[in-house]
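Yeah, one chain of the complex is gone here, protein chain that is, but the others are all in their spots.
== subunit A ==
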Amino acid sequence: MKILIVEDEQGLRENMLTYLSEDNNICESCADLATAITKLAGYQYDFVLLDIGLPDGEGFEILHYLKKEMRNEAVIIISARNSLDDRIKGLNIGADDYLVKPFHLAELKARIVAVFRRKAANSNNNLVFNEIVINLIGRTVFINDVEILLTRKEYDMLLYFIANKGKVIAKTALAEHLWGDEMDMHDNFDFIYSHIKNLRKKILDVTTNDYLKSVYGIGYKFTDK
């Protein structure tokens, strides 16, 4: 996947670049509107991650440009502005998703994967990770052709893990993804643990590969290595 990151905050830009530059992804980045337009004019991308508040203008202009040029890059807006108006405006001009700062990189990755899957929905409805096959339309999970029954939370969790495979995911990121940040848990992660335990047990019931690893109390890692 070819991704263009348009973000003026250097620290954030670099981290997004490193985090996303795996899985055969090619990432490029720029810090302002003018460079972004030049890059978009010259190359084709799959994805644009777009900050709204740029030093030389509003990121919405890039959306207008893409719309005018009839391009089909997927766009995720990354904004510090959590206003409904901005969200609606962005989605109306053609953004595919709207992510409010601060966000976890794992969340960004999961959103990218979700948007990508939605865009490619017709071609492939199955998500495959080794022996795990997930039917995205039926929301069913098969391991070695045996169906395992997951609760909604466990299913969402599995998708999230696979989108961020090989990465350590912080518990806070996982909790925010599954319960939303408005449910203020104040660092009570006990019940996340029980969901993880159940998911892990259901997977281990049908396969010997233990993909789900706990990382020193900070979070979890879904990996086949």
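Everything below uses one rule, namely that a contact is a pair of C-beta atoms (placed from the backbone, for glycine too) under 8 Å apart; a residue touches a chain by one contact, two chains touch by 3 or more; residues count from 1.
Please note the rule applied: contacts and distances are computed from a predicted model.
**Q** Which name from "histidine kinase", "Kef-type potassium/proton antiporter accessory protein, CPA2 family", "Sugar ABC transporter" or "4-hydroxybenzoyl-CoA reductase subunit gamma" does UniProt give the chain that's left off?
**A** Protein name of the absent chain (UniProt record): "histidine kinase".
**Q** Of A:Val128, A:Val146 or A:Val215, which sits in contact with the chain we cannot see?
**A** Checking each option in A:Val128, A:Val146 or A:Val215, the one touching the absent chain turns out to be A:Val215.
**Q** Pick out the residues on subunit A that sit against the missing chain.
**A** The list for subunit A reads 9, 11-12, 15-16, 18-19, 80-82, 84, 100-106, 167-168, 170-173, 179, 181-188, 190-191, 194, 215-219.
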